[in-house]
Every structure is written in structure tokens, then in C-alpha cells.
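These notes are about the structure you will find just below.
Excluded from the complex is one protein chain; the other protein chains are retained at their positions.
Chain lettering (A, B, C, D, E and F) follows the sequence in which the chains are written, and residue indices restart at 1 in each chain.
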Amino acid sequence: MVSLLKRSLAIISILVIGYWLAQGLAGVPFGEDKMLVGHYYLQHVKEQTGAVNAVTAVVVNYRGLDTLGEVTVLFIASTGVAALLWRKKRERTAKVGGSPVLTVGTKFLVPFVMLFGAYIFIHGHLTPGGGFPGGATIATAFLLLYMAFTIYEIPHKAFEKVEGLAGMGYVLVGLIGLAIGGYFLFDWIWQDWQWGVDNIGRLFSGGFIPIIYTIIGIKVGTELSGIVDNMLKEEVRE
Amino acid sequence: MNELLIIIFAPLLGGVLAWALNVRGIRELLGVAGAAVPLAYLVKLYSELDASGQLSHSIDFAGFTFSFSLTHLTWVFAMIAGVVGLASTIAMVSTSRDGYEWLFALMSLTGAYGVFLSFDLLGFFIFWELMTVGSFMMVLKYSRSAGLKYFVLSVVGAFAMFLAIAKIYALSGSFAFPDVANAVYYAMGRGDLALVFGLFLVAFGVKAGMFPLHVWAPDAYSETNQSYTAMFSGVLSKTGVYGFILIYMLIGYRLMVEFGAFRSAPKFGYIIAFLGGLTIIVGGLLAALQEDIRKLFAYSSISQIGYILVAFGVGTSLSIEAGIYHAISHALFKGLFFLIVATIIYRTGKTTFADMGGLAEKMPFTFAMAFVAILSLAGIPPMAGFVSKWLIFEAVISQNLPILGGMVFFGSAIGFVYLIRFTYAVWFGQRPTDLDDTKDAPLPLAVAMAILAIPNIVFGIAPGLVVKELNKIFGGEIVTSPTLWELNLGFGRYNGLLILVWLIVGLLIAAVIYFLGAPVRKVPVTDTYQSGNPVTMEYNLTIRRNFFLPLKEALAFWLRISFDKLYRDIGAWVEDFAEVMRNYVYNGNVQSYAWYLALILLILAMWGV
Amino acid sequence: MNVLSAIGETLVLIGAFFYVLSALGLIRMPDVYNRMQTATKSATLGSLGVLTGVGLWAVGDGLSWAWLTKSIVIALFLLLTNPIAAHALIRAAYKSGIPLWEGSVVDKYREHIEAKEKASEGGGEE
Amino acid sequence: MEEASKVSRYLYTAIVLFLIWLFLTASLDPQELAIGAVMSIVVAAFSYELFTTRGLGNLHPRRVAYAIAYIPYFLWAMIMANLDVAYRVLHPKRPINPGIVECKTVLETGAGKLALANSITLTPGTITLDIDGDKYFIHWIDVKDSSVEGASQNITRPFEKFLKVIFG
Amino acid sequence: MNGQYASLLIALPLISAFFVPLIKELGRKAVMGYLVMITALQTAIAGWVANEVYSTGKPIIVIAGGWKPPVGINLYIGHFAALFVLIIAVISFFMAIFSFRAVNVEPVDKYAMLFLLLMLGATGMIATGDIFNLFVFMEITAISAYALTAYNKTGEAAEASMKYIVLGGIGSSFFLIGVALIYGATGTLNMAHLAQLAGAIDPTVAQVGLALIIFGLAVEAELFPLNAWAPDAYQAAPHPITVMFSAFVVKAGLYAIGRLLYLFQGAEGWSGLLRLLVILATLTVIVAELSALRQKDAKRMIAYSSIGQVGMIAFALALGTQAGVSAGVFHMVNHAIVKALLFLTVGYVGVALGGTAIENFQGLGKRMPLTALTITIGSLATVGIPLFNIFWSKIRILLAGVEAGYSWSVALILGASVVEAVYYFRLVHTMWFVEGGGRIRENFAIGVIAIFLAALIIVIGVYPNDVWTIVQKAGQDLFNVANYIKNVPLMGVGA
Amino acid sequence: MIGVNVYLALIAIATLLSMYRMFRGPTTPDRLVAVDIMTTITTGLMVLFALYYKRIIFLDVALVYAILAFGGVIAFARYLEGGL
Partner (left out) sequence: MNVPDISIYYFGAIALVLIGLYAALVKKNLLKILIGLSIMETGVNLLLISIGYVSGKSAPILSEGVGPTQAVDPIPQALVLTAIVIGVATTAMALSAVVLIYEKYRTLNVEEIRRLRG
């Protein structure tokens, strides 16, 4: 009875809330051009950032601080997960080994998946990719290893250090911008050195975007793998 | 530094230093100095004040302007603080044991000075709070329950005052008394006016110990250093009294205009007066029923404050002047009483009548002081207490307010009732053997008592001294005083000197009779006689035990109506409610919490669409 | 319209058909094992068709060769992973205790597991 | 089972990865090629130990030839499989006769076993359920012969001809 | 020095957090020492920034990437942000020292990272001039707070963290919907730009969007009844973290509410929202104080008290007057100091005596006199006794409340304050006038911090003038939106 | 010939059909098989979309999707048999 009442109340509530949200949304019609700053980006993205992918330019250049924050959020999650699941001694929870099909298949797939991850973050300024999907792809490679091999573990210490170094690398790139161009996260490669100005649309362009995306890719890859690692282990009591 | 600020802050400074250094000897010296300096400055400023009529000072602090002003009115109240404060601190030399007490006692004194001298509502409030904190800490050290009760009621009072102040400030944009009075007179609405009056009534009523907000006082007055209680009851309660004068100064005109008069008293004043009358009766009756001398004087103090409230409530210049006079004499005799209690406790360690008796012989000086105090409180000429009570009585009667008159009269009668018991049970009769080697008051206490006893007598014999000052407050001859000894109300006269002479004559005759009469025979304690029945402890109606038990039984019905209990019940109810509420609201289930979020979203949805 | 696009479009058509077939198999077969049988095969073939088809079609329409090469990479990826996934799923289904369809005729795997368990128990006692 | 030298394995991995890179980018832009080479080398460094045991040996012409020949063979089998599926799915009576059978294989390398298992899965009526050593357990939608030998004959043999050569 | 170097406020904690994995092998002491060092450095930078802002009287606009707003994201370090960034840094520095003694649960390297990132998040929230960037920093703050809440790894800690996550998650989702609506209506995310355009937003969109944004923030700002996570989180988190929650994490949320409220004052439905906020804030005070009344655990009690104070700040910010905002900012500063002291000392008692149950406070005056004294000072300050800092801000808030016409609300808050006075009274009495165990040696460093904070309370209480001048400027910063818009070098985009 | 939209529609139908099995179950592996098939079909759908919009960039998206989906399916499968 209580449950039924609760369900009905919940449904009524969400309907009212939904109606309210819909009223608000009716004021910003779908499909209409609502851009203001967006137009500016589209008009200037190539010449200002060297990126063909405007989203990438927004992510790394115009709203680089958001992305630095985003990287930080993921870092927090990986650190937090590690902190919460930390035990003196832990090992994999797996009970059943993977079949040869899976293990061999994984062996074949891992290099390819990794390469593809790298491809994605390197081409972030040209295609819809970027550091995050690239990193996630790389992490998938490690996930597959965990799936296939019950004893597999990433090299934690190295990964943690790489994670930290990549993060520092990102901030350092920002600080170099501060030192060279006078602004934190300033894209000195494109705007000061003007590298790749005649290369727009090709790989060697986009200023520091490929650098940052590489850093992010490595960082995200190691972080997500770390989270996976933590989630797949349990405490060993002695 | 400005002298007014020195007056206000000298005690606090002394107290902080005494507490920080905390070396016996130096501590006391600093403490007493802290109380003496303001008094000295007050005396020094007297002539200046007389010349200019008002000494002012203001400072900008914390983004506010704080004004201080010494007027004839505030000088009188400050002098009460000065004299009683000094006496009280001197007495503390004997009774206090640590820096803690010096700090907070003197902090409360600073608060009292600040309250009297502030000429703006914010400063008034701040010093009020400071005073409350100091006195609260003094009580807390002795009793948790008394402290809590005092604390809660004080906080309620203070917050009521604050709300009133905020209301006024929102209207006037200033805290300064003149601006406030102006703004209230010209701009305050009827509802707000009534609200502000009610809030002030609560705020000042709590501090003054007005019925039914008095419940904290008996416990607080008795559960602290009794030397300090002299200041507590003598000075601190006067800030409440002073507050009632402020009501007149700040919102009185407007109240009069808005709500008119009942009979000849302003309607709002009648509320004050009536509550004052109830305070007299309740305080007096309860005083009579106490077995503990500290409690007795605590209730008695409440009762006496009632007189002042009645006087203020009547609202004529005469009655207010009478009220102020009684404030002075109350401070003097009640301060004295508490010092006497302090001395008795200091020497005997006893507090109940049952454990006392026959002390007059062992403590003659203290007894003499008690004699002065008793006469003054009972309103027997030629003591200050008589003059002020007489003035009040005349003021009330002259306005044709018979009910109030009756209340005042009843108060005097009941005063006799409990004073007789105190007189006999403590000082005369059988002395328990463990009190046989009781010594008289130590020097500091003796000095302190003397400081209060002398003006008790002087202001009784020479009321003109006081009246002259009080008339200055009103800028006219409210009470005519042809000579120092005489008062003339037009429809009544008083001559202190004449009465003194008659009294001395009378005493001489009594002495002759005493020495010519039968010799006194000493009997053992057990040699009592009571209607042929054996005396049981349960129904032992000796003067030292349950003397007024029959009265208590007669009043049983009324005594069941206890505001103390009511407040406790409210407190308990609030606590239970709080417990139920928090267990219900914060029930630990995250899903309920999610529902709270949904609820707010719902409200926003309803609100917005 | 040229030959490449035509071939491409035909392949896409075939692929789409097998996709539908795959989904139908998913719905029509009686138990998870048989659903897997039918669905995986046709989904994979469907993908091959659609992907290479799109690659050819695009090239035929004058788009870059990258269309074809990328499509082939995706197709190869699916060709490699779909059977692996199917295998992993069927094994998981079996190990999580989903019984074979009541019409099943033989279960060699059960015998194998039981024999193995017996052997390891015996080994434990020695 | 011989293991090739590290260099050989590493080079093989890098080459395969670079080929994939070429397919992914489909571009001969020197920038892409350069980065592709770098990436192949880097990724290969992490993964060559997993990727291959035989290294460049995989590129032996005989193996490549067989592998190329296997493609049409396999595709044909797969198309057959799907027609079979179409028949079973679309036939109103759903003609199936399923069961799990056991097969034996002669293949030894992991790659070979994987290729066999995937081939089995994608071809008529069979899915590899598990492999244990040289035993294959296969879900067969239409069991024709439940003996090990018979099943092997039906299911694994056809592919092993090629796979034995390609993967060993 | 170039004002752009204020971006070090963001860069330093970040890069330092990322550096921790490289030094974790050096052991617990090294990590904790590192934490102290970095927070000290952050304090120095924040001090420089605050000095710069207050001496020039102009805000520092950090332009990230060199993209002028609204094209890029800018940080707006005005009088408010400069002041609070400094407070955040100082409190963090103190808590880093406290962590030495208070945090023994492994893995401390993770603790150090999360600690720095919590500090970073709050700093960013207060500094940013972009509404979506605010969301990002809010999530940085929140997620590190989630992790730190559960850091002790007890069941309670995990439970508290989970509640925080669920409520915070719902809140942030709706916040984002609000941002989406506002963005859809304006096409920009820059706060100054939004403020310029606020009046032109479609009324319904403005109402819904603004309400959702404030709703999301109110969860972080602990407004009743959206604050149900807070007491649990405060109680379960490691003691230094509780201090940070109360001293600046919740303040960042409050600031965000205040900032966005006044930025959107041109928008439709604004005053209605204010009224609702006043109601919620009042309820927050009442419910929190009542809930604190009979607590058996001192930390939880003070947590509720903190929520009550937060409600008061929210009340002040929602009054819609300059006086209210300045008073609110003043209270934010004071409350940060007082609650830092209280949670620090109470936490220290918890560390020293193995728990924060009220029984452990019996006779504390004799057992740990310094700690007891500072707790007492904190308690008296919270209650709002003159000569302690909170008194000044509290009366200003209440005066502003009555001035703004919310007498009923002020009366209720005063009533709740009576309750607050009672439970603090009990705590103080328990410490000084109830017998307890034997004397315990008190930690020197923690003692120094406690004395410093207590001294600050009294110094501000006795001489509030300078602080009042400062917070008035900070309040101006929040209230005077025209000035805010003027200070941000907006470039023209589009038509 | 027929045009991309028809194929798109066809494939969309296939996706919906597999979705039916996903919701219907009845066992977890049933749902998983449905998900697996659905992701495969969706990959094809994405590629076709790329052609429809003539944007090669969507092919990269499709491949990422295929990889992540494969990882997910394997993870679920391994979870079911206790291999995590």
C-alpha cells in the first residue's frame, strides 16, 4: 500500500516537475539557432586555433579551464576510488579463468585497441576524437586484459606516476603559456610561434591541442585502468 | 581617553587583569580598583554635569556610531552602580576565591555602566548582553540548573529587545535615542508600536524580575557568590528598571497618543503597574515561605522591584521620581542584605533558618547592619526605604488607583511577615551549639556593609539630598524639599530629622524598660512548648522551621500555578519536539532525502508556473 | 552511379537484410543458446556487408578511399570480436546455469565438467 | 613451440600496427606516416609480448598464401551458415535439434585455436562454448553425430587444413 | 607582478596534487609535510593576490588561454574572491598541520591529493567568472568531498558519502538543466555577459532556469531540506575535512548562490525566488538548531550548529539588500573562523580521547584546559555574545532582515538562537563543571592554531572595524552587479 | 538505386527488434545477447549515417563505439561466470 502510494506520488511529482521543465524548454525552441558566442567560435576557430574540429577548439582552447577541471575530476575519481578501496593486501576477485578464445583474442586486440586510442587523441583537432575517448579506448584495452586473465594487474606504481606526470604536464603546458604568452593555458605554439599555420586540416596543426590531447589520453587511459583495477579486487584477510 | 569610556571600561579592564594575573592580593586590588575608579570619576564629573546638564561622547566603531551620555538620570543610576558595585567588590575580597569571579563580576559591572551611559540602542543592547554574560558566568559556576534558567530567560529577553531594536532601526535608520524617539513618534505604526512595547516589556521585565518573568531570579540570586548577589540584585536589576524609564523616553509619548489613558495612568503604564503589583504580592508571599535566607531575600528583592514598577507604571512625574528613589533605596538595603547573608554564610556556612539562631550576640556589627537593613526594607523611618515607599504610596494614592494602592500596602505587610522571621530566627533565640565560636564580619565585608548602611540612614534622614538630584532629572520641583530633612508633596509631608529624634527618644525609653525588667533566662533548645503536642520534624512550626507552613497550605492552590513549572514544561516540550522532529526529518534514509529534493522542485514548479 | 556504388549498395542491402534476420533469430529461437547461434552469424555477416558496402559505395560516389579502408578496419574488428563475444556469452550462460533447451539431444560439456570435478576431488584425497 | 627473438616479434608487431594505421588514416601525408610510425613503434613496445610468439615468422610466404586462400573459403562457409540460419529462422517450424558436442583439434598455437573457434562460431549451426586443451565443446544447432570423432569430422576438420599451416 | 599570475591559485594545487604519486614512497610524514608546504605556498600566493586586489581596489581578471570573455573563461578575483581565497588557503594550511595528528588511516597520499583538490575546487568556485566553469569546479569540490567523506572507510563514512553523492548528484543534474536553459536563452556562459543579457531572457525560461540553478546550488549550500546529507558527512569525514567543509566548502556554495542571484537580478521571477530562499533559510536555521539540541555527539551537534549558521548566511544573502549581503559576507568570514576552531578542537578531542561523544567532554577544562578554553570561546562566539566576532555579523544580519521587512523571520531565527544558546551552554558546562578523567598533554601545533583562531575571534570581536571595512568591499563586490559587468573586459561577439 | 534512408530504416527496425529481446529477457544472458547484437547493428547504423551525412568522421565514432561495446559485453559475460 505504502509502496503504491509512494509510486503514485512519485509519478504525480515527476509529471508536475516535467511539466514545469517543459514550460521552460518551450522558451528555447529546438533546432533554432541560439548561438551567440558559438557563432564567434565557428567563424574564428580555424584562424585562431588551427583546429578544424570546433568542438575540440572549444574544449582545449577557448574553454581549456573546463577541460583542465574535467581532467581533475577524473583524477579525483581515480584517487577517490583507490582511497576507498584501499586495503593492506588485495587481489583479484576473479574465480573463473577466461577461455583460450578470450585470452588469445585479447592478445590480438590489445595492440590494435591501443593504437586506435592513440589515433583518436592524436587526431582530436581534426576528427570527433580527443583525449577522453582516446583514453577510454586505451583503458578498454586494459579492461580486456583484466577480463581475459584472472591474474592480470596493471603496473600500479608506474601507472600512478604516469597519471601524476601527465597531470603535471597539462598544468605545465598551461604555465608555459603563462610564461610565454602572459596567460595561463595560452596556446603559444599556435599564437606565438604560429607552428602549422599553413597546415590547417593536416596533422601538424592545432597548436598545443595534440600535445594536450596526448597528455589527456595517457592520463585518462591510466586513470580508467586504475579504476577498473581497483574495482576488480578485494581485500585478502590474513 | 574619554571619561565616560573610562567609567564604563575600568571594571572590565580591572577584571581582565585580575583574571590574567590571578595572584592573590594583586587580584583583589585590581578588582576593587576596577570598581572604585568609575565611582571616583562619577563623583568628579558631578560638578561638570551640573554645569552643562549633559556630558556626551560618541565613537564610530564597527561601522556603527555609539553615543554615550551622562545626564542627571544616568548619573543617578551610574552612582547606584558605583556605590553598590564598590561595596560588592570589596565584599568579594572576603568571599571570592579565584580570578574567574573577579573577571565576570566586573564584566557585569561594566555592562551595567554601559547600559546606563549608552545613549543609543545598539550600545545599550551590547552592554546589556555583556552584563548578562558576566552575571550568567557567576551563576553557572555555582549551579547548572539556576544558570540555565537564568540564561534562557535572559537570552529570550535580550532577543526580544533586539527584535524591538531592529524594528526601530528599520524605521529610523539610527540607534541614537533622539532619532529613535523622533522616528517612533512620527513614523511608527500602531501594530509595530504595540509589538515594540511588548518586546521591551519582556526584555526589561526579565532583567528586573517582573512577574511572571521572575522565575530565574530566586535561583540565580542565591546560587552565586553572595557578595556578588549584592551587585546582582542591587545594580543589575536596576538596568531592567532603567529600561522601563527608557520605554517612556523612547516610545512613551507615542504610546500615550496611540493608546490613551486608563483612569489617570496611561494605558500602557497600567500594564506595567499591574504587573508590578503582582510582582510585589507574589514575591512577598514566596519570600515568606522560604526556609533558606538566600532565597528569602531573592524573593524579597523581586517583591521590592515590584514597587518600582508600580511607580513607573503610574506614569506621573512624581511616581517616576518615587520609583527612582526606591531604586536607590532598594539597591542600598537589598545590597546590604545580601552582604549580610554573605557574611553569615562566610562565617557559619549555613543558609537555612533551621541551622541558625542567636547570632546577634556573636556578630554584633553584622547585626547592627542587619538592623539598618531590616528597618529600611520594612519601610520604617528614618531609613531610605521608608522615604521611597512613602513617596510611592503617595504617588499611587494621589492618582486614585486603589487596587494598586492595595497591592503596595499588601507588599509592606508581607514584608513585615518575612522580616520578623529573619530577625528572630537568625539573630535571636537559641543558638545551635556548632555556631558558638562564630566570629563577626571580616574587615572587607564589614567595610562593604558600612558603605551601604550609611547612605541607607543618610537618605532616610536627609531625603532632600536625593530629591534635589532627582528633581534635576525632571527639570522641576516634583517633590519640594524645603530643607535637607524635609519633603513636601503638598498633600503630605515628611521630616526625617524629626522622626530620628523621636526614634532615639523611643529607643532610650525601651532601653530603660529592658534593663529595669526581668532578667533574661537561658533555656535549652528542646525546652519548647506547643499546644501540648509533641513536636515532630514534619510539622515543626518553630520560627526556624516551617514557620509559615499554615500560610503555605492556605495558598496551596495558588502555589500550584507555577510559572517556573510552565517554563520548564515549555522547555521540555520544545526538547521533545526537537527530538521527534529531527528523528523524523533526518531519518537516515537517503530516499526520504531525495524526496525532500523532489518536494522543493515541486514547490518551485508550483511557484513558477 | 557507377559499378562501385552499385556493388556497394547491393552489399548494404544484403547486410541490412541479415541484420533483420539476426534480430528475427533473436526473437524466434527458443533459448539463449540457439538465439546466439542464429543472431551472431547473421549480425556479423550483416556487418561485413553493410561496412564494406558503405566503403565501396562512398568511393564510388567520389568520396575518399579512407572510407573504404576505415570500413574494412571496422569490419575486421567486428569479424574478430563478434564470435569472441558470442563465445564468451554462451560460456557465461552455461556457467551461470541456464539449462539447455528441453529438446536438446546431448551435453558433452556437462560430462566433461563432472569428470573433471571428480578428478580434482580424487586428487584432493590423495 | 619455438619462440622467435624479441626483435623479430617486436618488428612484426610494429609492422602490423603500422599497416593498421595506414588503413585507419588512408593517407600518405608524410605527417600522418611519421606519427603513425612513431605510434606503431611505441604501442608495439608495450604490446609485442602479447601480440605474437612467432614474430616475423608469421610473414612466411606459405602462411600468407594459405591465409589469402582461407578468406574465400571462410566467407563461403559463412554465407552458407547464414543461409542455414535464414532457413531455420524463417521456417515456420523452426527445425532445430541442438546439443553440445565435443571435438578434438590438432592445432597447437593459441592463435590457431582462436581462429578455429571463431570460424566454428561463424559457420553453420555451431558455436564454440569452451576450449580445454585440445578439446572443443561446441553448441550445435542440429546435432548430426554426437561422438567425438564424428563431430570433429563434421565441424573442425574442414578448417584445420588451412589453419594448421597458417598458425601451426 | 602580472595579475595573470593569480592563475597560480588554480595551477599550484593542481600541479601539487598531481605530484603526490611521485613522492608517496617517501612515507606518511613526507606526504603530510609536503601538504603543509604546498598549503603554505598557496597561502602566500593568496596573500599576494588579496594584497594586490585590496591595495589597487580593482579586481584581477585572469583570462585563461588569453581568450577574452565571453569567448574564453575568465576568473574574477574581486574583493570577495580575494578575501575568500585567502581564507581557504589559510584554513587549508592549518588543517594540513592538523592532519599530521588527525589522519592516520591509509592511504595518506590519496588523502593529500584529495585534500588539495578540495581546496582547489572551492577556490575555483569562488574565483570563476563562467557559469559552466562554476559547475566544473563545483563538481571538483563535490567529488573530492564525496571521496573524503568516506575516507575513513567505516560503514558510517561510506553511508554518509553515499547520501552526499545521491543528493549532490540530483542537485548537479538539475543545476545543469538550469544552465542549459539559460544558455539556450542567451547563447553565452560568461557571468558578466549573462548579467548583461539577464533582463532580455524569456520570462518563463528565466524563472525555470534560475530556479533550477539555485536549487542545484542550494544542495551544496546546505539549505533545508536539501541539506540532509550534511550532518552525516560532517560527522563521518576526517576531522580536518569537516573543518574544510564548514569553513569554506559550504561557503563556496553560498557564494555561488549569492553571486548568481545578484547577476540575474534583472531576470523575471527574481524576487519570488528571493522570498522562497528567505523561507528556506529561516527553516534551515530553525530545523538545524532544534536538531542540534539533544545530540549526544559533539561533532554532530556542531555540524547542525554550522548548518544553522549557514542558514543565517543564506538568509542574509537572500535579503536582496546591500546591508544584507555585506552582513552575510561578514558572517561567512566569522563563521569560517569560529567553526574552523570548533571542529578543529572538537576533532582534536576526538583524536585524543577516541571519539567525540559528549561524555568525552566531561571535565575537559581540567583534562585539556587549552582545548576546552578554545572550545568555550568558539561556543560563546557562535551563540553571538558581544566581544566575539560573530556578534557583529549576527546583529547586522538580523538588522538587515528586519530592515528588509522580514521581522517574522528574524523573530524565528532569534528563537532558534535561544535553542542554540542552550546546547552550547550544556557543552560548556560539561567541560568546566563536570568531573572527568586525568590530565592529557596537548599537542603544541594544534594548540597554536587553536589559540590563533580564538585570538582572531576575540580581536575581531573587540575591534571589528578593519574586518568590517574589508567585508563591506567584498559585499559590494557581490551586490554591485553593474560594477561587476564593468570590470570584466567583455569583447563584443555577434550582433 | 533505393537510397540510404531505406537501409537506415531497415536497420533501425532490426535494432528495435533486438531491443524487444533485451527488454523481454527472460534470463540475463538473453538480454546480453540482445545487447551484443544491438551494438553490432548500431555500429552498422552509424556507418550508414556517416554515408548519409557524407562525413567520414562518423566512422571513427563507429569504431570507438564498437570497441567500447565489445569491452562492455565481455565484461558482463565475465561477470556472469564469475570471471571478474
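Heads up, the rule we're going with is that a contact is a pair of C-beta atoms (placed from the backbone, for glycine too) under 8 Å apart; a residue touches a chain by one contact, two chains touch by 3 or more.
Quantities reported herein were computed from a predicted structural model and do not represent experimental measurements.
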Notebook entry, point to check: Which residue from A:V45, A:L115, A:A148 or A:V173 sits in contact with the chain not drawn here?
Noted result: A:V45
Notebook entry, point to check: Thinking of the whole complex, not just what is shown, which of E:V31, E:A96 or E:L189 touches the missing chain?
Noted result: E:L189
Next item on the list: Give the residue, chosen from A:A10, A:A158, A:A179 or A:V197, that touches the chain omitted from the document.
Entry: A:A10
Item checked: Contact footprint on subunit E, counting only the chain that is left out -> 132, 136, 139, 143, 146-147, 150, 153-163, 165-166, 168-170, 172-173, 176-177, 180-181, 183-184, 187, 189, 231-232, 235-236, 291
Notebook entry, point to check: When the complex is taken as a whole, what residues of subunit F touch the one chain not shown?
Noted result: 53-57
Margin query: Touching the absent chain: which residues on subunit A qualify?
Written below: 6-7, 10-11, 13-15, 17-19, 21-23, 25-26, 28-35, 37-39, 41-43, 45-46, 52-55, 57-59, 63, 66-67, 69-70, 73-74, 76-78, 80-81, 84-85, 126-128, 130, 132, 201, 227, 230-231
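Keep in mind that, in the parts below, only the chains that are shown with their structure count from here on.
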Check: From subunit C, what is the lowest number of touch steps before subunit E is reached?
Finding: 2
Item checked: Reference subunit B; chain at largest CA-centroid distance -> D
Notebook entry, point to check: Is the C-beta contact count larger for C-F or for A-C?
Noted result: C-F
Item checked: Euclidean distance of C-alpha centroids - subunit A vs subunit F, Å -> 23
Notebook entry, point to check: So, what's the distance in Å between the C-alpha centres of subunit D and subunit B?
Noted result: 102
Next item on the list: Determine the centre-to-centre distance between subunit D and subunit E, using the mean Cα coordinates as centres, and give it in whole Å.
Entry: 60
Check: So which stretches of subunit B touch two or more other chains?
Finding: 599, 601, 604, 608
Check: Could you say which residues in subunit F touch two or more other chains, in rising order?
Finding: 60, 63, 67, 70, 74, 78, 81-82
Check: Taking all chains into account, which pairs touch?
Finding: A-B, A-C, A-D, A-E, A-F, B-E, C-D, C-F
Check: Where on subunit E does subunit A make contact in their complex?
Finding: 2, 4-5, 7, 10-11, 14-15, 17-22, 24, 62-67, 70-73, 106-107, 110-111, 113-114, 117, 120, 124, 128, 130, 132-133, 136-137, 139-140, 143-144, 146-147, 150-151, 153, 158, 177, 181, 183-190, 202, 204-205, 207-209, 212, 493-494
Check: Any idea which subunit B residues touch subunit A in the complex?
Finding: 598-599, 601-602, 604-606, 608-609
Margin query: So in the complex, the part of subunit E that touches subunit B is made up of which residues?
Written below: 162-163, 166-167, 170-171, 174, 204, 207-208, 211-212, 215, 218-219, 225-226, 228-229, 231, 269, 272, 276, 280, 287, 290-291, 293-294, 380, 385-387, 391-392, 395, 398-399, 401-403, 405, 407, 410-411, 414-415, 417-419, 421-422, 425, 428-429, 433, 464-465, 468-469, 472
